[in-house]
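Here the structure is laid out as structure tokens; the discussion comes afterwards.
Omission of a single protein chain aside, the complex is shown with its protein chains in their original locations.
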Amino acid sequence: MSQDASMSIADAGMSAELAARDDVIVCDGVKKWFGDFQALRGVDVTVKDREVMVVLGPSGSGKSTLIRCINRLEAHQEGRIIVDGIELTNDLRNIDKIRSEVGMVFQQFNLFPHLTVLDNITLAPIWVRKKARSEAEKRAMELLERVGIPEQAEKYPGQLSGGQQQRVAIARSLAMEPKIMLFDEPTSALDPEMISEVLDVMKDLAREGMTMVCVTHEMGFAREVADRIVFMESGDIVEVGTPEHFFTNPTEDRTKLFLSQIL
Amino acid sequence: MEQGAAVQAAAPPAPPTVPAESPGDWIRKNLFSSVGNSIVTVLFVLIGYAALRWLVGLVLDEERNWAAVWTNMRLLFSYTYPADQYIRIWVSLGLTLLMVGLTLGAFASQVRLSLGGLLTRIGAAGLALLVLAIVHMVDLFGLTFHSPERPVVVMLVVGAILAAIGFGGRQAVGAGSDDERTVPLFAVVAGGALAFVLFLWLVPFGRYEAIGGDVIAEPGTVNFTTKFPWTIMMALLVGGYLAGLAARAITGSTAFRLFLGLWWVAGPAFLVFLVLRDPEFDWAHIWSTDLPMALGFAIGGGALLYFLSAPGRGEVARIAGAVLLLYAAFNWLAAFGDLNLPGLGTINWQWYPFASPPAGVEGTSMLQKARISFLLLALVALIAPNFAGELRTRLRFVGAWAGFMLLMHWLITGINTPSTVQVVQPPFLGGFALTLVIAYYVMLASFPVGMMMALARTSKMPIFRVLATGYIEFVRGVPLITVLFFFANIVNLFLPNGMELSDLGAIFLGYTLFSGAYMAENIRGGLQSIRRGQFEASDALGLTTVQRTAFIVMPQALRVSIPNLVGQAIATFKETSLIAIIGGFDFLRVANQSVPSQPGFLGQNLPALLFISVIYWIISYAMSRGSRSLETRLGVGTR
Partner (left out) sequence: MAVIDTTQSVLASSQQRPPIWRNSGVLKWVAQIVVLLLVLGAFWFLGSTAIDGLAAKNLTPSYEFIDGPANIQPSEGIDTAPSSAGRLLWVGMVTTLQVAIVGVILSTILGVLVGLARLSNNWLANRAASFFIETLRNIPVLVQIFLWFYVMSNTLPDLEAGEGRRFFILSQKGVSIPRIFYDDGFYQWLAFIALGIVPIVLARRYFNARQAAQGGQNLAGPATLAILAVFAIVGWFANSVMSFLGGIFGSNETAVDRVNEGGIAGAWQSIPQSLMQLLLTLAVFGLAIGFIIRFLNSRRTPAGLAKLTDDDYFRMIFAVVAAAFMTLVFWVLWPGLSSWIINSGSDFWGWLGDKFGDDRGTRPLDGMLPTVSDGRFANYGPTGATLTVFRAALLVGLVLYTASFIAEIVRGGILAVAKGQTEAAAALGLSRSQALRKVILPQAFRVIMPPLGNQYLNITKNTSLAIAVGLSDVVQVGQSVFNKNGQSLAVFTIWMAFFLACSLTISVIVNFINGRLEIVER
């Protein structure tokens, strides 16, 4: 794939309205190696303000690595990533800024097991955003209300079901009032009956205009909510398009193969 | 007697001596289920008989003069602490027991013990005494010991009474109700204290005393100077327990627990250095120098920290911390006076007013505690941005600093002031008190060392990792005794002029560094059990490395390492006995040297050694049992 072709792919599937919005995340030729394994082979992608972007692809295709590079849980080695006008480099000041403006939800929830649900949510607002405890707790209760589990505030994560834990994890990220939310396969570790309760919360978020990048295997969610869908394979972006284009009329053979296997 | 208790205390919760089936069935099932099993039973009966016969014979043999122990209790526990100042020992012990009571009341108020199990243990202890007495009377292998009759009769009578109480009570309570019939821990503590007091006042144990080298051993209950203070001690323990229950109900648990935690860190130092040591304060100097300096650091440093802990002052704080750190390091260098660098000449610091003056020249150098305070201020300033927040958080942060400074200055002043206690040997503590204090503070001080080293060893930074690994593996590869030799004999050679470590200080430093390496390995085990997701979630939320370590990683890692940490605490306590080899008069040295060299008890090493074995055993065993129950309590549920 030539450099020109990939540049055009980055903007593919964008409506005029979407194209006119601000660029919130810009990835330009991002490359990343783990030892001698190349996980990202020059990814170009732009996420617009209030856009919901779903990243699809087989396992090991670099989806997770890409979004983990966006909040610098992994450092990319070549290319550039600009989030909200700030370039990601080794600059400590920038990393701190990005981390508090980009929320992330993990596959394994990663709640802090030794803290109550309320403490899990208020920890970062208090110590990173320097809010007063009372204020942080008030906000935390609002968020728990919003994800539908205010009565669990004093429990420990281990006492909750998987779906509840993931909703707490979303509330924990939202408590930092992020501009962007990253979701790394948020429903993959859940029992089937709990998936919808998490997806509902995510759909609400999307409706309220949060900028979101989701790595997920939930095709229904992708079709319903996504503004654009990105398909990745072996560290490359293969195809970008609207859900309609993607599910009805994909251009690339690899995308067709993937869809035929998964649908 | 203690050995009998050991058998029972080691028993699992399920009481084997009161089975649901008939005794005959039980014996057949557990001892003679097969031919092999029967052989094992016979074999162990013979081995057990021989071992117990030998042990009882050894203890009761008339060559063992147990008066060597009974008359030397004070020597064993507090060495040569002057008798006219002994009230200080009682005050310290009393305060400690009071705090033990408060802590139990605050933390273990929910603990209940099974009544049936308790009675079974009492009964089994009695049974064990009976068995020992009978074994002693039957001589199968010709293990001839010459022992007096009286102890055997006492064993028989006491054993029969205990067995009757235990098994009789057991029958009265009814079998199979272990889980339902429980007694609160308080009842057990209070009952134990009462039994001890009754023993002191009523049981004709014998009155032992050593007055000016004359040994007095006459029938009767124990000395008034023993039983009276101990009665008060037991009252304090029980009273403390009740107060703890009340305080917890009134003040809310967090504040009260914080107070208890602070006491257990700083309280013992207060007892040792200010109560037991009784420093002779120079009040004029304190008002003119010490107090203003302490207040200066508390208020001035506090103001600086208040400024640095405002949100968004991260870079200012880093620069301020680095500058302070350089200044603190410079203070230490200037403390050496003119610094003689081998091969590079001498650096003169006399232009600096706080540099140590050259030998023989009058002048004032900076007080050591000021240097320490500057260093601490620099380190706290460096981490201040991590704990920044709104007004209340900052005030709490500053308050903690000010409180810590005042406490530290007070303590250092106390340590540096000459003691009024007249003792034979330089350390004013000896015997069991010394063992306990060293063990306690080595555990406490090795904790930060171990934590730093564990973090360094698991860090991603290769040089830190190599340094920490080198330190840990080096220390773990050599025996404690060589480390102690090094610190007792050699370490002062390494220190520049004007700095010196006392013998005890050197031993303490060496033992702490040694213990720190083992501590590091234990904590590292906990750190490695934490999943990567916890680190990633903390990073994604924007926590700094210090915050991540303090709030997320360490609390979880420490919880996992509790069993190992307690194991190490036990090891530290036991290995404190090595101090005896390098010349400290600890528990072992007093028992093994001071007591047997008294004219009346020449060569009586065995009674004293057996006695201290039992004391060591009780404490170590209690700690390991305590850790096991703590483990189950923490392991249960999700906390």
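When the chains are written out, they are named A and B in that same order, and each has its own residue count from 1.
Please note the rule applied: contacts are C-beta pairs under 8 Å (C-beta built on N, C-alpha and C of every residue); 3 or more make two chains touch, one makes a residue touch a chain.
All values derive from a computational prediction rather than experimental measurement.
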| item | value |
| --- | --- |
| Residue in contact with the excluded chain [from B:402, B:506 or B:612] | B:612 |
| Footprint left on chain B by the chain that the document does not show | 3, 6-7, 9-11, 16, 30-31, 33, 37, 40-41, 44-45, 47-48, 58, 63, 340-342, 461-464, 467, 474, 476-482, 485-486, 489-490, 493-496, 570, 574-578, 580-581, 588, 592, 603, 605-606, 609-610, 612-613, 616-617, 620-621, 624 |
| Interface residues of chain A (partner: the chain not displayed) | 22-24, 26, 28, 31, 33, 35-38, 49, 75, 77-78, 80, 82, 84-87, 89-95 |
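Heads up, the rule we're going with is that only the chains that are shown with their structure count from here on.
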| item | value |
| --- | --- |
| Between chain A and chain B, centroid-to-centroid distance (C-alpha), Å | 50 |
| Touching residues (chain side chain B, partner chain A) in the complex | 311, 314-315, 386-390, 392-393, 531, 533-534, 536-537, 539-544, 547, 551-552, 555-556, 559, 637-639 |
| Chain A to chain B touching residues, read off their complex | 71, 73, 93, 96, 99-100, 102-104, 106, 108-114, 123-124, 126-128, 130-133, 156-159, 169, 172-173, 176 |
